[in-house]
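The complex appears here without one of its protein chains, the remainder shown in place.
Moving on, here comes chain A:
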Amino acid sequence: MSTSIDNATVPAQRSAKSRPASKQQRFADGGGALNVFSHGFLALWAVLIILPLAWVVLGSFKTDAQINGSAWSWPSSFGFDAFGRAWTKGIGGFFLNTLIVLAGSVTLTMLLGSMAAYVLARYEFKGNRVIYYLFVAGAMFPVYLALVPLFFMVRNLGEITPLLGLNSYAGLILVYVAYSLPFTVFFMYSFFRTLPTAIHEAALLDGCSHSRAFFQIMVPMAKPGLISVGIFNVLGQWNQYILPVTLMQPTTAGEADHSMLAQGLVNLALQSGYKSDAPALFAGMTIAMLPVLVVYLSFQRQVQSGLTSATLK
């Protein structure tokens, strides 16, 4: 899909060159007037997107007085002190927490999600449809519905093994996986259905085991689907806010703060800690924004087409 976006305009341009001039007059409406308008709107929207982002990045180089004085002040010097202060106030730790949880949760979501989807899509057994619809139904319901019991369930899990309780990485990972499963199963199910059966059957006839056929034949063949749903899950779990706010609070005063980046940033913005240090807050935002923007700019084709196809399934 990513290549089709660009290729589609190419034939149109080529045919334009070969087309005789007289034929161009045949279009009753060339869209000239509209074109000026559209460029105006498009440029305006681009400014609306870029201006706030650039303003924040610039803000991390300003002094407190400059930020509080006027929106249009220009930084007097480009030092990185504010970044250092933001990092030591916790942004660094929150970043690390998020990376740890995401590494675990995305890997597990993809593994468990495609395993379940594969079995449901390719094997006939009793209860197959029931389990499939059970998974699909979960994608519909808002997480708020489960929030209160979920909190106590995770707290109780923590009493059995502290590793899975409130404010624990592993606990949050499992919750992320559970709530990402419905969509992952739904998407990968339809993907596995479209894959040809012949190779798989041949392998099984040659004595390949079921699980080996999955890992060595089906998973490599399903790579495009896995990438789409993988991007979807990375962005979805990166964007997650309500689950960490509910589950990742220190239960006792001395406990380490395992806040996710988004949650920690909001806490810092709301706490008075940053009220007197606006540049550090802007630097914190920049630290949280820039890596994602850089990754996005490098892989924007894959991200756009991955998200689009994941949504359209």
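Definition applied: a residue touches a chain if its C-beta (ideal position, glycine included) is under 8 Å from a C-beta of that chain, and two chains touch if they have at least 3 such contacts; residues count from 1.
We adopt the following convention: contacts and distances are computed from a predicted model.
Of "2-oxoacid:acceptor oxidoreductase subunit alpha", "Carbohydrate ABC transporter membrane protein 1 (CUT1 family)", "[Fe-S]-binding protein" or "Acyl-CoA dehydrogenase family protein", only "Carbohydrate ABC transporter membrane protein 1 (CUT1 family)" is the UniProt protein name of the chain excluded from the display. Of the candidate positions A:Ser77, A:Thr194, A:Asn239 or A:Thr252, contact with the hidden chain is made by A:Asn239. Think of the hidden chain as still there; on chain A it touches residues 1, 4-6, 8-9, 11-13, 15-16, 19, 24-32, 34-35, 38-39, 41-42, 45-46, 48-53, 55-56, 59, 67-72, 112-113, 115-116, 118-120, 123, 125, 131, 134-135, 138, 140-142, 144-153, 174-175, 177-179, 181-182, 185, 201, 204-205, 209-211, 214, 235, 238-239, 241-242, 245-246, 261-263, 265-266, 269-270, 281-282, 284-285, 288-289, 292-293, 295-297, 300, 303-305, 307-309, 311-312.
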